[in-house]
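Note that one protein chain of the assembly has been removed; the remaining protein chains are unaltered in position.
Labels run A and B following the written order; every chain starts at residue 1.
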Amino acid sequence: MTLAVDSLRIAYAGSAVVDGVSFSLPPSKCLGVVGESGSGKSQMGLALMGLLPATAETDGTVHIHGEALPDVARRDQLAMVFQDPQSAFCPHMRIADQVFEAMGGRDATAAAAFLKQAGLSNPEQVLAAYPHALSGGMRQRAMLAMALARTPSVIVADEPTTALDAEVQLALLKEFAAVKASGVSLILISHDMGVIAGLADDILVMQNGRAVEQGAAEAILRQPQHPYTRDLIAAATLKQAVPAQTQAGPVLIEGRGLTKRFPMPKAHPFARTHVKQALVDAAIEVRAGETLAIVGESGSGKSTLASLMLGLAPPSEGEVLWKGQHFTALPPQHQRRLRRHVQPVFQDPFASFDPQRTLGRSIQDMIDLHGTNHSVEALLASVNLSPDIAERYPHQASGGQNQRAALARALAADPEVLVCDEALSALDKTTQAQILALLQRIKEERGLAMLFISHDLDVVAAIADRIAVLKDGHMVETGPVQQIMQSPQSPYTQRLLAAQTVPDAAVMRAKITAS
Amino acid sequence: MIGVLASRLLWAIPTMLAIITLAFFMMRIAPGGPFDGERAMTAEVKANLERAYKLDKPVYVQYGHYLAGVVQGDFGPSFQYRDQSVSGLIRQGLGPSLLVGGLAVSLAFVMGMALGITAATHQGGVVDRLTMALASLGLALPSFVIAPLLALAFGVGLRLFPVAGWGTAAHLALPVFALSIPYAASIARLTRGGILATTSAPFVRTARAKNVSPARILWRHILPQAIMPVVSYLGPSAAGVLTGSVVIETIFQIPGIGRYFVQGALNRDFTLVMGVVIVYAAMIIVFNLLVDLVLQRLDPRTRSTA
Partner (left out) sequence: MPRAAFWIFMAVVILCFVGPFLLPFSAGQMDLLDTYAPPSLASGHLLGTDALGRDVLARVLEAGRVSLAVGFAATLASSLIGVFYGAVAGYRGGTTDQLMMRFVDVVYALPFMFFVIVLMVIVGRQVWLIFVAIAAVEWLTMARIVRGQTASLRQMDFIKAAHAMGLRDGVIIRRHIVPNLATPVVIFATLSVPQAVMIESFLSFLGLGVQEPLSSWGSMIQQGVADMEFAPWLLIAPAAAMVVTLVCLTVLGDAARDRLDKRAT
């Protein structure tokens, strides 16, 4: 047995964040640790690495290769891969120096070998580079190489793929599979059952610091016992698309030939001006009662499109039309009056509200501005929030509560179109499910049209009537949701669908091998 | 890198031009010509003097002359020291001023960083609180307050260092120290703050996960990041040291250009005063340029594209 953990407990000032977790990990096997924020899964990983702050009180035993884990400084047999490779690398040192630090020597050939093992085909170039010059996927592979350079028996990976696009994520999981096959044991920590499914031999489900279910991966995925496990699996499963019930109404807002260019800031006046093409000739229509989803990965231009459709920025070329009128051509007062009809819900629930105003006050601002006769309490109730939330400041409420309040604020204007810009991305999977259900209910009750922007196909499939796929600023494909999900035409869409994670072990293993 | 250098230099030119123009017009509006306080003299002598200083030509011609002169390093004759040129005086005084100022900034940097690193590595302990209390004290001690106090304590009281004059290394001790204190204090605070902020950065956690020694983490990982606000502050530090040197040179009777500035101001020798101001401005601009270059080199994003 490589690693044996018995009754691990981590507490701060008496209150436990990890309480009584035990597991054992043989060589060449992977333990998937699943849970949402606050479950203690990251704390456990840090504890194994000896990276907990001095204020942590730990209890329980950890044995590696049969011996008790030595104190902090000498845990040579464990290495860690962190979530965000951009910030996890030292920005002013070359990759080579950082790998050398892990190796304990300056053998460039050996370093290159580790990078190759992690899936980098041009190790010398990567070694000579600084972290910011690499792409996200390459950086994460470099981080894996750095972990391998310690020739560990166990690698702890904490959300290693969360910051990556779907295809890159799949490719990285493949590297992890190869590492596992070479004899290293893996602890893969994630909030997403789908990510774990392809690699884990055993699964440990954590909630509020406790292990609520653990055992063989296949068994748990097929027949989860604990309700929380079931919730997590449900949250990771691709929702079945509901066929559109009503006939879509007239076009409310549309974009024609939308192009947006951003001049990049210059280092000095003599440098060439780089122009970033965020959107190129994009066209969309949002009809009454219909939900149009815009799907794309980071850098695809979907947020730019949202800004343009909300009238927050003018397009470099093309038009944005609201009920047939050119929005940007209208005089400012007219624009302001029309704005009530198209309201946003943004991604970061805590940044959506002025931190100096209570949630109730912010909602009241909307009511006052447009003279609608709603009451704050009624609006809060319609989004399942109790009236006392109105007295709270944004930082005093949870992400889910803030997002509901943002929805309430948007509804206070009686809009016809709701623009959700990655509105669920910053939330826990279970909270996502709740807000999604809420959005669907509101949409049906009020006959709202929605422009739903997301990188997450799972979420989109559940709520959209039509889907448009964006890649690098171009609209690659548009169509009804079933058509896109089941028989996509464009190769990019096909690849995107193929890269989606599902909580099914066999399916994921196949996807990983195929990537 | 070259592009940045070029653009900064390009900005320096209109800045210097503005300063020279401002200097020129300030001299002109000063009430009481250069001969105030002198004995009355015959109209002929006065006319000759005016012609020698080109005071009989129209304004823009005088300006042109002045500008041309400055570009060549000639600031005109001193009105007070009648047989000396301003540039000559400046050349005499530049050495001591640069020495004292340069040493003061260097001392501030070294002392400040040492104190800041000590405080940060003993965070929360007695050493930390003591050091930061010292730094708070240092901030409140401008040069002209500490200089006489130091002179009193060490010069008169303990008789360790000379209180005035120039010539030996010992003469440098008190003035350099007095000038450096407020800036050392700021740098100590900035260093400590920078280190503490960087210590909680994710990449430091990665280094700890790799079992990198704490010393190496501090010097190789943390400090290059934490030092950036300190380097940025060196620019204003230099400017402050120059301003303070005016007073310090007067108190300790150091033959530098600061003293000329003060005497020139009191004696209404405006060519001297403006000459000094222009030289100071040039020095600050050059120093800021160097600081900018160092910052470019430190920031990994710009360094690698050099």
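Going forward, contacts are C-beta pairs under 8 Å (C-beta built on N, C-alpha and C of every residue); 3 or more make two chains touch, one makes a residue touch a chain.
It should be emphasised that the depicted structure is a prediction, and the values quoted were computed from it without experimental measurement.
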Residue of B:L9, B:V110, B:A140 or B:L160 touching the missing chain in the full complex: B:A140
From B:V86, B:V100 or B:L242, residue that would touch the chain that is not displayed: B:L242
For chain A, the residues touching the chain missing from this view: 307, 310-312, 332, 335-340, 342-344, 346-348, 351-356, 362, 365-366, 369-370, 406, 409, 413
Contacts of chain B with the absent chain, listed as residue ranges: 11, 15, 18-19, 22, 26, 29-31, 136-137, 139-142, 144-145, 148-149, 151-152, 156, 235-236, 239, 242-243, 246-247, 251, 261-262, 265-266, 268, 270, 273-274, 276-277, 280-281, 284-285, 288
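By definition in this document, only the chains that are shown with their structure count from here on.
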Residue numbers on chain B that touch chain A, as the complex places them: 3-4, 6-8, 10, 201-203, 205-212, 216, 220-221, 224-225, 298-304
Complex contact set, residues of chain A against chain B: 49, 51, 73-76, 79-80, 82, 84, 87-93, 101-102, 129-133, 143, 146, 150, 267-271
